[in-house]
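As you look at this complex, bear in mind that one protein chain is not there, while each of the others sits in place.
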Amino acid sequence: MSPVHFIAVPLFAAFLIPLIGKVSKELVKIIPGIVLLYLSYLSISLFPIGVNRPIVEIIAGFNPPFGITLYYGPIAAFLTTLITLVGFVIWLYSYKFIIREPTEKYYMLFMMLITGSTGIVLTGDIFNLFVFFEITSIAAYSLTAFLRDRDGAEAAFKYLLIGSFASTFFLLAIAIIYANIHTLNLADIASKIKDIPLTTRLFILILIIIGLGIESEMFPLNGWAPDAYSQAPSPVGAVFGGIVVKAAIYSLMRIIFLMFHTADVLHFLVVMGVITLLIAEMSAMKQQQIKRMLAFSSIGQMGLVIIAFGVGTEPSVRAAMFQMFNHALIKSLLFFAAGYLVFHSGSKKISALDGLGHDKPITSFFFAFGALAIIGLPPFSGFWSKLYILLSVADAGLMVPVVLILISSIIEAVYYLRVVSRLYFYKEEATDVRRTPVSGLVAMGILTVVILIVGFYPNLILHWMTPAANDLLDKAAYIKFGLFH
Amino acid sequence: MIYYITSILLVLIGMYAVLVKKNLIKIVIGLSIVDNGIHLLLIAIGYVKNGTAPIFSKAGLQPNQMVDPVPQALVLTAIVIGLAVTAVALSLIIRLYDHHKTLNINKIRKLKW
Amino acid sequence: MEINWSTILGIIFTPIIAFIVGVTYGGLTRVITARVQNRYGPPIFQNLLDIIKLYSKESNINHGVMQHLGPVFAITASVTTLFFVPVIKDSTVFTNFSFHGDLIFLLYIMVFGSLGMALGAGQTGNPNSAIGVSRGLSQLVGYEVPFVMALVAIMIQFQTTNLNDLLAVQDHFTKWIIFQSPFAFLAAILAFLGMMGYAPFDVVIAPAEIASGPPSEFGGKYLGLMLTSRSIFTFAKLVLFTDIFLGGASDFITLLIKTFILYMIPVLTGIVFPRYRTEQSIRFFWSWPLFFGIIAILVVVF
Amino acid sequence: MNSIEYILFITFIGAGLTFIVHHALPKLRDTLAILVSALDLYFVIQAISEKSKVVLSIADFHLIWKTTPYNNLFAVLIAVLGFLTILYAHDFMSSKDRLGYFYMNFLFALGGMYGIVYSQDFISLFFFWEIMTWASFLLVIYCCKDAQPIGLKYFVFSAIGAYSLLIAIVMLYSLSGNLELTNLISNFSNFSVSNQLIVVTLLLLGFGVKSAIMPLHVWAPGAYFISPSPFTALFSGALSKMGIFGIGLVLFKFAAQSGYFSYVQIILAWIGGITALLATFYAIFQTDAKKLLAYSSIGQLGYIIIGLAIGTPLSIASALFLTILHAAFKAMLFMATGAVYFRTGTTDMNSVSGLIRKMPFSFITALFGIITVSGVPPLGGFAAKWMLYESLIQSRHYFLVIVVFAASTAAFLYLYRFIFSLFLGQEEKEWEDVKEAPLLMVIPMLILSAFVLVVGVFPGLILDPISQSMNYLGNFNFNYETSVLFNEWGNQVDMQTVVNTIGAVFLIVGLIITFKGFKKTRYVSTKDIHTSGEIPQENENLTYAVDFYKPFERAIAPILKSSIDKIYTGIANNLEQAFDYLRYVYTGNGQTYAMYVVFFLSLLILFAELIFGINL
Partner (left out) sequence: MYNDKEASKIVDIIKNFARKHSLWIVAYGTGCGAIELPPTMTSRYDAERFGIRGSATPRQADVLLITGYLSVKTLKRVIRTYEQMQEPKYVIGFGSCTINGGMYWDSYNTIKALDRYLPVDVYINGCMPRPEAVISGFIKLQELIAQGKADGAKRYQENLEWYRENQRKVIKNWRMPEYNW
C-alpha cells in the first residue's frame, strides 16, 4: 500500500502485456482492467490518508532533496483517483471497442499512458516529471497513430513535432534551473528559486509555460490537439481529454504556484485562458467532424480551467479542480458516445449523424446527456463547476472574463445542440437499429450516473476539493513536507 | 563557455531545420540536433574544468573538484528518450510516406481547420 | 346598483327616446342630403318606415348562430352605451347607470357592438362582408387613437374619468370643454367623423364596390335590428359628445339642439366629400387629428 | 416533508418515471402524468395554508424555498394550467410518438417553474431556471426537422437571458457574499449606485428574455409556433410568466431601493409599450394562427410589463391580474387552435375556415378568448385593461397610455382575423368531415372559459390574492370590491351593473329576434350568398383570407419595413462567418504550428518583463 504502486504496477503491466499476448489475447484485454481496478481500489483507500497528511515516498533511499520523491498530497490523491477511475471506465469501453489488432500494443500503450500520467501527478522531482512527460507523450504519439487506415500518422507526426518542442523547452528549463541552484527536487527548487537572477527566472518561466502549455493546450500552442483528438481512437480521445491534459495542467499549475506565484503570472494565465477558450469555442462552431468538434470543445474547457487557476484564489482553484473532474467525466462520455456514433454512421462527419437517435437510441441519449452536461445545465455536474468558476472569477473582480466565459458558453451550446438536433430530428424513422456492446454501455452508464449524482450532490466531490486547493496554493506546506517528510 | 555557445548554436540550427525544411526526415534530423544541443548544455552545466569523475577514488578529493554526476545521469535519460522519440518519428514517417507518397510536410495536411 | 322606479323608468324610456330621435335624425339626414342635391327628398320618417318594413319581412335567412346574434351584439352595445351616458344632466331618470361606469368603459363598450357585428358578418361567408370588416377594423384603429388622446387630455385636465363629474365641471357655457380644451375637441370631432361612418370615411360599407360590406348578407329582421341599433347608437354617441364637450343638457330641447348641431358636422361633411380609401383615412386620422390630440395633451400637461 | 418538498419531489421523480413508464407500460404514462400534475395542484394549494420553508444545503449554498403570497399566486397559476394542459395533452398527443420524451420534459418544465417560484435564493432560482429552459427547449424542438433552427434560436436567447441573470447573480455574490433573497434585499441599498444599476439591468434583461420584451422577443413567435399545442398553452401561459415573476421581484424588491428607480420604471414601461404596439402590428399580418397568437402573447406581456413598471398599486394589480388572465385566455386560444390543428392538421389561417358549426365548443372557447384579450366587457379582460389605463393616466404617463390604447385597439384586428379565419367564413368542402375535439380536450377549454367569465363579473375574487401578494412586494394598497373597481380619483366601474345590463339587453333582444318569425327564419349554407347572381361551384373557394389587412399594411408600411429578426440573423450569420475564418488559424501544417510555438516563445521573451513583471 504505497503510492509507488500507481507507477510501478501499470508500468509492469505495460511490459507484461506483450508477453502475455503471446499466450492469450483475451488475457491481454483483461489485465489492464484488473490493474486499473486495483489502482482504483488503491487510490480510494489511500485517499483519506493522503488528504489528511501528504505521504512522501522516497525512492531508492536518497533523502530529499537528492533523491527522487513521490509526493502524495491531497491534490495528487484526487488526481490519481480521477485518473485511475476514468482509466478504468475507459478500459471498460475499450474492451469491446478496440477490436482491431494489435490489441496488446494498444493496451500496452494505454498502460504506459496511465503510468506517465500518474507519474506526472505524483512525482516530486522536476526531471522525473520530464521523464514521465516523455513516457506519456511517446505513448500518446503512438496511440494517435494507432488506427492505420486513417490520417492518424499525420496527426501523430504533428503531435510529435510540437511535443518534441515541448520536451526540448522543458528540458532546457530544467537545465537552467539546475545550472543555477543545483537541485531537481520541486520543493527544494521552490524554496531556492529566489536565488536565481530575475532575468533567468523569467526565461525559465517562459520555457516552462511553453513546454507545459503545449501539453495543456494553451492557445497558440495547441495546433496538434484537434488533429490528435480526432484521429486517435475514441477511447484514446477520452484518455487525452480526461487524463493526459489534466496531468499536464496540474504540472503546469504546480510549478507556477510553487515557483512563480505572482499576480502578473496569474493574470497572464487568465488572459491566455480566455483567449484559448474563445478561439477554441469559435473554431468548434463550424467543425464538420464530430470528434474534431469535441477536441476544440476540450481545448475550450481547458481554457476555462486555466482561467480558474489563473484567478488563483482558493475558491477558484477549487472550482478549477472541480471543473477538471467534471470535464474528465463528461468529455469521456462524449468521446465514448461519439465513438460508437461515428463507428455506426461510417463517417466522421456530423452530417452523417442524421437520425442516429432512432437507430442507436441509447448511445445517442448518452451523447445528448453529455452535451447538456458540458454546456453547464443543471442538474448535471457541469453546472456547479461552471457556477463556481464564475463566482470565484467574479469574486476576484474580473467581470470581463465572466462575460466572455458566458459568451463562449452560448457558442458551445449552439454547436452541441446542433449535433443533438441532428441525432434526433433530422430523419424521422429508424432505418437500422444496431446495438452498442454492453461494455461500452456500462462505461457510459457509469459516467452518466456519476455525472447525475455529482449534479445533485456536488458536495461529494467538492468536499475533497478544499484540501486539494489548499495543497496547491500552500507553498510552504509543500516545501515542508516535500523536504523533511 | 564554448560549450554553451555550441549548444545554443546547435539548438538554433536544429530549430532552423525544423521550421524551414520541408522534408520530414530533415525535420526529424533537426529535432535530433536540437536534442543534442540541449544534451550538450546539460553536460556543460555539470562540467568542472579539470574535474574528475564523481567517485571518491582518491582521498581528499573535494566534491567541488568533481564533475557533477547528476547532469550526466539526466543526459543519459534524455538521450534514451530522444532516441525513442526519433524512432517513433521515423516510423511515423514511413507510414506517412506509404500514405501520401511524399515527404513534403506542406503536402501532408489533410487535417486542417 | 339599486333598483327603484326612476331607474326602471330610465331603462324603459331612454332607448325609446334614443330610437325615435336617432331615426328622425336619420330621416333628416336624407332630407338634407336631398336638398343639397336639389331634390325633394323622402319624408322625414322614411327611416322609420324602412325599419318597420324590414321587421315585417316574412322570411329571413341566416348562415348560422353568429349571424343571428351579430345584430343582437350591436344593439346590446348601443343600448348599454346609452345606459352609461347621462342623457339629461342632474336628472334622476335619465342618468341611468352613468355613475357605475366611466369613459374608458364607454370606449370599450362602444367597440363591443362593432366586434359582435363583425363576427356576425364573418359567419355569412360573404367575401364582401369580410372585406368590409377588414376595412372597418383598420379604420377603427385610425380614429380611436385621436379620440382617446382627446379623452385622455380631458381626463387629465379635470382629474376624473366619470362623465357626471365632467358635467359638473361645465356648469356655465364659458366652462364648456369645447372652450376649455379646444384642441381636444378638434381631435375628438375629427375622430367622430370616422366613428359615424359617413363620407369621406364610408369605405367600410361602400355599396357599389363591396355591396354594402358587412351587412351585405343581412336582410329582414336582422337588417332592421341593425338599423335600430344604429339609430340608438347615433343618439348615444351624440349625447356622449354633448356631455363631454358641450356641457350636457338639462332638458330635452337643449339636448336636441346641441345634438343636432353636433350631428350636422358629419352629415354636412359627408354630403360634400367623396370617399377615402382605407389607408388614406388611416393616414388622415394619424395626421391632423393626432396632431391636435398631442397638442391637447401637451397643453394640459404644461 | 412539507408541501414544497412534495411538489418538487413528485414532479421530478414523476418526470423520470413517465419516461421509464413510456418504455415499459405506455398505457399508464398519461395517467401518471395527469396524476403527477393533479398531486402538484393539491400540494400547491396545501402549501398556501402551510407557510412552509425548505432549506436544502447543496454545494456551499443553502437553497431556500418558502411560500409567500407572491409565490403562491404564481404557483397556483402554474399548477392549474399545468394540470389542464396535461389533461388536454392526453388526447392531443395520442397519435404522436416520443411521448415519454414529451411528458418527461413537460413535467421537468413544470418542476422547473415550481422551483423558480418558490425559491428564496438566487442559486435555486437559477438552477431551476435552467432546468425549465432546457426542458422547454427540448419541447420546442420536439416536432420535426423544421423546429431545429427555431429551437436553437430559442435556446440562444434563453441562454443570453439566463447568463445575464447569472452575471447579475455572480455580481451580487461578489458584492455581498451571499445569495439569499432576504439578505440581498436588505443589503442592496449598501451597494454603489453603478452596481445597483448594473445588477438591476442584468436581472431585468435576464427575466425580460423569457417574457419576450422587444428587442429580445425574436425567439418567441417561432418557438410558440412550433411547439406542440398543449405545451404552447403552458409556454405562453405560465412559462413566460416566470419572466414577469422575476421582473416583479426585481423591480419592487431591488430596483425600488435604488435612487434611479423612476428612470428604470420609465424605460421599462416604454419598452413594454413599444413591445405591445409592435408585437400587435406584427401579429396582424401573420398567416398562421399560432404565430399570430405568439405575437399576441408578446404584446400582452408588454402590457404586463408596463403595469409592473409603472408601479402604482392599481397598475401592479392590473399587471398581476393580467398575468393570471393571460395565462387563462392564451391557454384557451392555444388550446382552441390546437383543437383545430388536431382535426384539420394545419393552423394556416389561409386554408382553414368555417369550422364554427363543426367545432362549436372550440369556437366558444376561442370567442371567449378573443373577447377577453380585446378587453371588451363583460369578460375578465376588461377589468385588467381598465385598471391599466386608469393607473397609466393617473400616474401621468399620457403618451404611454395612447400607445397602449393604440396597441389594444389594433389587437381587434388580429383577434378578428384569428376567429374569422378559423371558425367563421366559408365552410369549405375540404373540412366537411371535421368533428369537435375529444372530450378531454374540450373540458379544459370550457373550464378556462368559465373562469374568464366569472372573473369578468367578479374581479375581486382574484384581486384578493393579488392584493396579498402586492403587500408582500411592497406596501401597495388599493381599493376594490368583489365586482367594483375604483381608480385613484375615486371613479368606479361596477362590473355587476355592466354585466347585468349587457346580459339583460342581450337576452331580451336575442329572444325577441329569435322568436320573431321563428318559423320562416331559415339557415342557409355559406355557399348561398350574394354573388351578383353567380352560382358558386362546390369546390370554388370564396374565402377571403389572403392579405386580409392589406389596407392597414399599406397604412403602416414604414413601421413594418425593419425587422429585428433580420438584424439578429444578420449578426448571427456574420459571427459564424467570422468564426469560420478564425479557425483557419489551424492550417493543418505541422510546421506552422511549430512556428506558432516559436513565435509565442519569442513574443514572451521580448515582452517578458512587461507581461510577467519584475517582482517575479
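The chains carry the letters A, B, C and D, assigned in the order they are written, with residues numbered from 1 in each.
By our rule, a contact is a pair of C-beta atoms (placed from the backbone, for glycine too) under 8 Å apart; a residue touches a chain by one contact, two chains touch by 3 or more.
Fair warning: this is a prediction, and the values are worked out from it, not measured in the lab.
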(request) Sort by label and list the shown chains the missing chain touches. (result) C, D
(request) Can you work out which residue in D:C143, D:V524, D:I564 or D:I605 touches the chain that's missing from view? (result) D:V524
(request) Since one chain isn't shown, list which residues of chain C touch it in the complete complex. (result) 30, 34, 37-43, 46, 49-50, 52-53, 56-61, 207-208, 211-212, 215-220, 223
(request) Could I get the residues of chain D that touch the absent chain, sorted low to high? (result) 520, 522, 524, 527-528, 530, 532-535
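The criterion applied here is as follows: only the chains that are shown with their structure count from here on.
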(request) Just grab the chain with the largest centre-to-centre distance to chain B, centres being mean Cα coordinates. (result) C
(message) Need the central chain here, defined by C-alpha centroid distance to the all-chain C-alpha centroid.
(response) D
(message) Quick check: which two chains are joined by the most contacting C-beta pairs?
(response) C-D
(message) Can you compute the centre-to-centre distance for chain B and chain C, using the mean CA position of each chain? Integer Å is fine.
(response) 100
(message) Can you compute the centre-to-centre distance for chain C and chain D, using the mean CA position of each chain? Integer Å is fine.
(response) 36
(message) Taking the mean of the CA coordinates per chain, how far is chain A from chain D in Å?
(response) 43
(message) Going by the contact rule already set, what residues in chain B reach two or more other chains?
(response) 18, 27, 108-111, 113
(message) I need the residues of chain D touching at least two other chains; which ones are they?
(response) 583, 586-588, 590-591, 594, 598
(request) Please categorise the chain-chain contact pattern as a line, ring, star, complete graph or other. (result) other
(request) State the interface residues of chain A toward chain D in the complex, per the touch definition above. (result) 157-158, 161-162, 165, 169, 198, 201-203, 205-207, 209-210, 214, 220-221, 223-224, 226-227, 260, 262-265, 268, 279, 282-283, 285-287, 372, 377-379, 383-384, 387-388, 390-391, 393-395, 397, 399, 402-403, 406-407, 409-411, 413-414, 417-418, 421-422, 424-426, 428, 456-459, 462
(message) Which residues of chain D touch chain B once you look at their complex with the stated criterion?
(response) 583-584, 586-591, 594-595, 598
(request) In the complex, go through chain D and note every residue touching chain C. (result) 354, 356-357, 367, 371, 374-377, 382, 385-386, 389-390, 393, 396, 398-399, 401-402, 405-406, 409-410, 412-413, 416, 419-420, 424-427, 487, 489, 491-494, 496-498, 500-502, 505-506, 509-510, 513-514, 516-517, 520-530, 532, 542-544, 548-549, 551-552, 554-556
